[in-house]
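For reference, the structure discussed in these notes is given below.
The complex appears here without one of its protein chains, the remainder shown in place.
What follows is chain A.
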Amino acid sequence: MLDILTAILIAGLTTGALYALATVGLSLVWGSMGMLNMAHAAMLTLGGYSAYTFSTALGLPAFVGFLGAIVVGAIAGGLLYILIVRNLLKNDKATFESNVMIATVGIGIALENTILLTYGGQPLKQPISATGSLVLGPLSLPYQNMLIVFVVIVLMAVIALLLGRTRMGRAIRATAQNREAAQLMGVAVNRVYFQVLVLSGAIAGVCGVMVSSMTQLSPPLGNDPMLKAFIMCVVAGLGNLPGAVAAAFGLALFEAFVQYVAGARWGFPTLLFVVIAVLIWRPAGLFGRVQIRRM
């Protein structure tokens, strides 16, 4: 019984950590900018392939490859702001949310196909991974799962400190809560938007490495985590960061339990059922408030 519970717990926590990572980037951007970044999946894939390129093609150490993925993700986020979002914000603000969604769908498709043309469609092995397990009596804890949970915990702590304790984090939260008031306090909201997309891109980079280390690198790598991230965001309430993390871990553990009890094929349908139930019961999400259009 203990080994079954442990297996569910390990699977749930690892998947939950990956979901949380994917969700945080998405939720951060929505919460502070009212922007649904449909290119997030492709940015995540880009992170995974960047680490692969740095580690395999350039022969750099795994740690450098990991940092490289973060930097490439951050640059992608920055470029997304400079080339697309900034220009859309200059236009009619009332249509920004729909325009940016359509624009990022296009960017996501273009990025994914660029990766396909560059690396081919064959799955590749992510070199940044840990092999072996820590055996504690009857328990066997894979190092890879432990690494993912550790990285995610560290990253969440860094994000929490950044948002809660720094001047930049306060500006991001202020902009998310009341954009006009933040401007009156002297916050340059365009700079905040740039910072948020850079941060979100960096998180996507980490997430891409972590997800591909559990599976394999392939051009549509980011699609499944992003779909799950949307589910977590909807369940938690769009833009609610702590709620999204709680939903990610809670639903991942629930999914792992369902997969064990009813079979792997029931995991995803059950998650969708939960989303529908939450949307009926609490349309703004478990931790969300009714959204007020700011633009």
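As a convention for this text, contacts are C-beta pairs under 8 Å (C-beta built on N, C-alpha and C of every residue); 3 or more make two chains touch, one makes a residue touch a chain; residues count from 1.
Just so it is clear, contacts and distances are computed from a predicted model.
Considering only "Methylaspartate mutase", "ABC transporter ATP-binding protein", "histidine kinase" or "CheY-like chemotaxis protein", the record for the omitted chain gives "ABC transporter ATP-binding protein", by its UniProt protein name.
Note on the undisplayed chain: of the listed residues A:Asn178, A:Gln216 or A:Thr270, the one touching it is A:Asn178. Residue A:Ala188 is the one among A:Leu5, A:Ala57, A:Ile82 or A:Ala188 that touches the chain missing from this view. Hidden from this view is one chain, which touches chain A at 167, 170-171, 173-174, 177-178, 180-189.
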